[in-house]
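Of the protein chains in this complex, all but one are displayed in their positions.
Lettered A, B and C in written order, each chain numbered from 1.
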Amino acid sequence: MWPFSAAEIRSRLAATSVTLRRCLRLGVTMAKSKFEYVRDFEADDTCLPHCWVVVRLDGRNFHRFAEKHSFAKPNDSRALQLMTKCAQTVMEELEDIVIAYGQSDEYSFVFRRKSNWFKRRASKFMTLVASQFASSYVFYWRDYFADQPLLYPPGFDGRVVLYPSNQTLKDYLSWRQADCHINNLYNTVFWALIQQSGLTPVQAQERLKVDEVRTQEVRLPAEMEGERMTVTRTRARPVPLYCDLIGDAFWKEHPDILSGDN
Amino acid sequence: MWPFSAAEIRSRLAATSVTLRRCLRLGVTMAKSKFEYVRDFEADDTCLPHCWVVVRLDGRNFHRFAEKHSFAKPNDSRALQLMTKCAQTVMEELEDIVIAYGQSDEYSFVFRRKSNWFKRRASKFMTLVASQFASSYVFYWRDYFADQPLLYPPGFDGRVVLYPSNQTLKDYLSWRQADCHINNLYNTVFWALIQQSGLTPVQAQERLKVDEVRTQEVRLPAEMEGERMTVTRTRARPVPLYCDLIGDAFWKEHPDILSGDN
Amino acid sequence: MWPFSAAEIRSRLAATSVTLRRCLRLGVTMAKSKFEYVRDFEADDTCLPHCWVVVRLDGRNFHRFAEKHSFAKPNDSRALQLMTKCAQTVMEELEDIVIAYGQSDEYSFVFRRKSNWFKRRASKFMTLVASQFASSYVFYWRDYFADQPLLYPPGFDGRVVLYPSNQTLKDYLSWRQADCHINNLYNTVFWALIQQSGLTPVQAQERLKVDEVRTQEVRLPAEMEGERMTVTRTRARPVPLYCDLIGDAFWKEHPDILSGDN
Partner (left out) sequence: MWPFSAAEIRSRLAATSVTLRRCLRLGVTMAKSKFEYVRDFEADDTCLPHCWVVVRLDGRNFHRFAEKHSFAKPNDSRALQLMTKCAQTVMEELEDIVIAYGQSDEYSFVFRRKSNWFKRRASKFMTLVASQFASSYVFYWRDYFADQPLLYPPGFDGRVVLYPSNQTLKDYLSWRQADCHINNLYNTVFWALIQQSGLTPVQAQERLKVDEVRTQEVRLPAEMEGERMTVTRTRARPVPLYCDLIGDAFWKEHPDILSGDN
């Protein structure tokens, strides 16, 4: 796996000693301080204080990933459970996350308004969430896909979005949940047309265009229940929930999530 | 591993159907569009065009990680090789990276000046690098640590830094390489004092304070050669190198890395 | 005032015709489109939605400006009135400013939370406020300083700060007002020591160091009343007020300023 020919080892040693001789001639500390001005090119990316910090992750090319790993359609419950396991791990390892919400191959993490973790640097928030989620995905794969080996390590992109009020944060989560339902309505019907009615994917797509206005009335089969997942803290430990975030009931039951101290 | 009690499944179904009824009553599409204004809170983070985009990763709490996994001191060659394997994977999976440089638990990736990957959005660059690196670390662990199981999934933080000229980019890489040598000089002597001279860590630290001015003259043992790693592309495939980046020789041998087309 | 020698005019014509010939040869439109890529270097600086946008101006080198124009010490009421006239002009000419607060040579302008003026671009907000304020300062100078000609055009620096909640905005204004009082307490006593007690500036400074802890108990003379100024809208027209912003009374009397529609 690692090409250590004798020639290569010789070249490594030679190269190292060139660098070292150069450093030692200059004095290593002097050599370093000469270049240290490049630190000033790092931009400050502190998040505005008192805002909710949301990190949203999306699987990279998960359409292909799902096919290569034979995910069940429209929702693979093992894959959804693995996603939520990763979200739990992120919440346990990182600080100040009060709630997380996911669906399909995406997950959103909400840091408390007054978090001062890593001085609120956006790049720290998003890369630590993305990398912890990704390493957990590989680490816990086997617990959910015992019979299905992981073929390659997946990637996740992430972003930071700030929400200045409780209302805008709730609307963000409602947006993701409504999006989840629209996708699920579509996918559930799409795959039912293929799996149960024997249509081809193209035919199913065509049919759905025609029926678009009527999909709102469709009766959903039981498979849909696994589609999205919320993880929140109950007495400090993250616990997965399956619940409606769009109405008020959830927020009334969990007043601590949006409380002033956060 | 996953708590699916009958009660929980019932509550999931109930919650789902509340959300659905709500969505269906509103009309799902309408429900979603009502919340879509929250997209406007996403800030644009496009990198300044024509600048080198550098993503630097650092292992999170790798001091502890190294101890838990019994890494050899001062440099564990398996760990360094795994790092470089991850860097290679990142370069193969992501686009437009022209060179990468690493040492210890950090790695820097340089995207070409004129890259337009994901419209140069800084958050895409740093989270995709961080997550791909982290998932690769777990995925390839066994190839380098056959006898040492991975105890938990590690995290990596990342940042984006822009360099507007070839000179500033070269100085950035020289800064990292000089830093690497200073750390290695220190660590090599520190562990030699412990492992070969029988000092305690505190005694070794004391001795090094006294000798600080003289460490520049120290003769380095052979273990040091593995300390840092460069990965660059030769005919499109990333290849690891062990070489001096501080002088001009490397850049003259690889004129394509900084060429105008990048 | 303008050096239009015959030689210069000839050189202007010659230079113009070089550029023109170049443009005409290329085709002017083509010439322009070749360079238009430079537009992509403009960064987006949209203010986070739903936040109060504050622009704060400060006079540049106003210590010197006050001396050159013989401002009365500690507060020159003509200067303060001119500042407030400029603030009124800014509020009349620009859109969406709900309140302004000033003291000495600084002024803060608050744009309503939901303003979409110039798509909330921070650079538009701050440069239009700064330039309108500065041009008004020269334009209205004579109305307040009939006997004192303006010797040179002054500059003002500005910045944008976002406040995500009513409480943080109120605390911002309280901060400026408390700052104003501290400065006034100090300046009033400082100039009283000079003007009424015959101390030199150095002696006055010394005395104030000693008394620092006691300045909080000082009785303020009547001159202090002109120190700060608030401009708000009453039925759409900006009106200057002299009032306390730190307590609740002001905000209860003017509920429209922080109302949800803003």
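Going forward, a contact is a pair of C-beta atoms (placed from the backbone, for glycine too) under 8 Å apart; a residue touches a chain by one contact, two chains touch by 3 or more.
Fair warning: this is a prediction, and the values are worked out from it, not measured in the lab.
Asker: Relative to the complete complex, which of the depicted chains are touched by the chain excluded from display?
Answerer: Within the full complex, the chain left out of view touches A, B, C.
Asker: Among A:Ser33, A:Thr46 or A:Asn61, choose the residue that contacts the chain missing from this document, as touch is defined above.
Answerer: Considering the complete complex, A:Thr46 is the one touching the chain left out.
Asker: Of B:Ser165, B:Thr200 or B:Ser259, which one is in contact with the hidden chain?
Answerer: B:Ser165
Asker: With the missing chain put back, which residues of subunit B would touch it? List them for me.
Answerer: Output for subunit B: 48-51, 162, 164-165, 168.
Asker: What does the interface between subunit A and the hidden chain look like in terms of residue numbers?
Answerer: 37, 40-41, 43-44, 46, 48-50
Asker: What is the set of subunit C residues that contact the non-displayed chain in the whole complex?
Answerer: 1-2, 8-9, 11-13, 15-16, 18-20, 22-24, 27-29, 31-32, 35-39, 41-43, 57, 60, 81, 85, 89, 93-94, 118, 122-124, 126-128, 130-140, 143, 150, 152-163, 168, 171-172, 174-175, 177-179, 181-182, 185, 216-217, 220, 222, 224-227, 241-247, 249
To be clear about the criterion, only the chains that are shown with their structure count from here on.
Asker: Express in whole angstrom the distance between the two chain centres, defined as the mean CA positions of subunit A and subunit B.
Answerer: Chain centroid spacing, subunit A to subunit B, equals 18 Å.
Asker: With chain centres taken as the means of their Cα atoms, state the distance from subunit B to subunit C in Å.
Answerer: Taking the average C-alpha coordinate of subunit B and of subunit C, the gap between them is 45 Å.
Asker: Of all residues in subunit B, which are in touch with two or more distinct other chains?
Answerer: 37, 41, 43
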